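Please find one structure pasted underneath; my questions will follow.
A single protein chain has been removed from this complex, and every other one stays in its place.
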Amino acid sequence: MTLLEFARGPAINAALVIFVFGVIWRLFWLLFLPRAADHSVAKLGAGAAVSSAAGGFVRHMWPPREYAARTRFSLIVGYVLHFGLAIIVFGFAQHILFIRDIFGIGWPGLPTGVITVVSVITLAALIAALVRRMTNPVLKMISTFADYWAWFVVTLPVVTGLMAVSHLLLRYEDMLGVHILSVALMLATFPFSKLMHAFLVFVTRSQTSFFYSRRGSHV
Amino acid sequence: MADWMSQQGTVGEALTRQGISRRSLLKYSSYLATLLALPPTSSQAIAQALAGAKRQSVIWLSFQECTGCIESLTRSFSPSVEEMIFNLISLDYQETLQAAAGEAAERARLEAMEANKGKYVVVVDGSVSTRDGGIYSTAAGKTNLEVLKETAKDALAILSVGTCSSFGGIPRAHPNPTGAEPVSAIITDKPIINVSGCPPMPEVIAGTIAYLVTFGKLPELDHLGRPKPFFGDNIHDRCYRRPFYDQGKFAKSFDDAGAREGWCLYELGCKGPVTYNACATIKWNGNTSFPIQSGHGCLGCSEPNFWDAGSFYKPLPGRMTGAGEAVLGAAAVGAVAGAGSAFIARRRKAAASDPSASPSVPEGADQ
Partner (left out) sequence: MSPRDVGHDGGQFAQVSTGMAHAVEREIGQHLLALAHDGTEAAIDLRSIPMSDADRAELEESLGRGEVSATLDAMGRSDIWETAHAGVWWVRHFGTEGQVMAERIEIARVPDILRADPADVEAAAIRLGRARDFIDAHADSVAGG
């Protein structure tokens, strides 16, 4: 069995099984956790649950003016790498085929050149984020292994994908195998890492917004 | 096998005997220089080297194979061009082509081995059965395994022609009932060149042999033992449909508008990106076409395990096999485990709110 056969065969399937199990396990656990009933009376003018949650979520997508200057760097880098990753994952014809293979649905892809440029920009944003994390004293202090791990398993597929396309270091078929294995690593550790924020961001931000809305505050 | 095919002497003598002029040889050398990507000025030197070279004694062994490889060579597009190779070699044993049969044929092999001890080249097509002592493929009362070991012992080098002898090929496909193995798994003390393909291109077989005779050494080989002049690039990088791949234009079925426009066949399972061969440049049937040009994706026939590497029609990013039930099972187990974990948490909370226990921590206090 070649590296590529191992990656396209048992490795990616095992990773998918772990991914699905882990994500559903954590989501079900969270959803069924006991919640203390809130017996307080909502402040006058507090919005309805859904609208306050949704409104807060949308407001959180952009920082308040007074924080704009202080958060500019992480805001730009964060948006660039998140949009970049989305374009790579959902816009590259090869990745759409992977998704179609699992879910049975696909859509038209973008030209390879566009994806290559986006990948390089995304990689630059990822490196910038890491450098900031390692140099900013506060960020450095609050960072744990989990933060670096999340960065590593996201960056690895970007790097190996670019290397496979440009035939660097290894032969294409081997680098493609390494690339698929790196995706398998990301998928298998996803539910147990900080990458889970891809699902939980909707829960946490909405919940926080709703919580403060009841107290008459818009955050 | 015609008599002249197995005569000794120099290549030049063989040509003169047949009334083939040196201009033909020079023309052939120009062709070889193009084929092997050698400097164009080397054609004169190649012609001279060939004319003076002794015809290379070749013993061709056919094992678990379909005869497609020798057909590829002898029925190639332009017999006079590819048959030129038979002037360069003395084909001393080839079961399909030789006139001799039975004991006379086996004697021819043993005589050639004795006469050219240490100097003959063994060409093998077909994989070798190894299970139960190799009894699943025999000729003249001997297993292929025995004949290979016996013949390879005093050989100069071995040329594995075709994917079966190079990598095991279809006989080695799951569940491999005969224990088929490539030559390289059995013979480990001789130089081996793998000319893979199912079948290999006639130009590639002939070009590799011509290289051996001309330069008296092995061509540069890749990591799978294949000659780099022919297996240096993958099909995809040399494919004329490559611009469509880069533009993201893919045929979605074999009869849609994209297919008619000649768009890339990647989504239809083409294995061109992971297949190394000369099909896209030399092309088949006298530079007429190759599978992708004829509208079908590459099967990857010159690569190991091509038969077992998932469906020919599954795109490369797709998984080789689905894991549908396992994934659904994982989802179900995840849901149960999640609910179970939450239930345990509720129990703990209930126990904690018991007046006899310590006061509970209010929800959200950790935020």
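A and B label the chains in the order they appear, each numbered from 1.
Quick note on the criterion: a residue touches a chain if its C-beta (ideal position, glycine included) is under 8 Å from a C-beta of that chain, and two chains touch if they have at least 3 such contacts.
Owing to the predicted nature of the structure, the values given are computational and were not obtained by experimental measurement.
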item: Chains shown that the absent chain touches, full complex; value: B
item: Which of B:12, B:134, B:248 or B:338 contacts the chain that the document leaves out; value: B:12
item: Omitted-chain contact residue, chosen from B:109, B:172 or B:241; value: B:241
item: Chain B, residues in touch with the chain not shown (by the definition above); value: 12, 16, 20-24, 26-28, 30-31, 33-34, 37, 40-41, 43-44, 51, 77-81, 84, 240-241, 243, 260-262, 286-289, 293-295
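By our rule, only the chains that are shown with their structure count from here on.
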item: Where chain A and chain B are represented by their mean Cα positions, the distance between them in whole Å; value: 41
item: Sites on chain B touched by chain A in the complex; value: 223, 234, 245-248, 250, 266-267, 273-274, 304-305, 308-310, 314-323, 326-327, 329-331, 333-335, 337-339, 341-343, 345-346, 349, 362-364, 367
item: Interfacial residue positions of chain A with respect to chain B in the complex; value: 1-2, 4-5, 8-9, 12-13, 16-18, 20-36, 93-95, 97-98, 100-102, 108-113, 171-173, 176, 208, 211
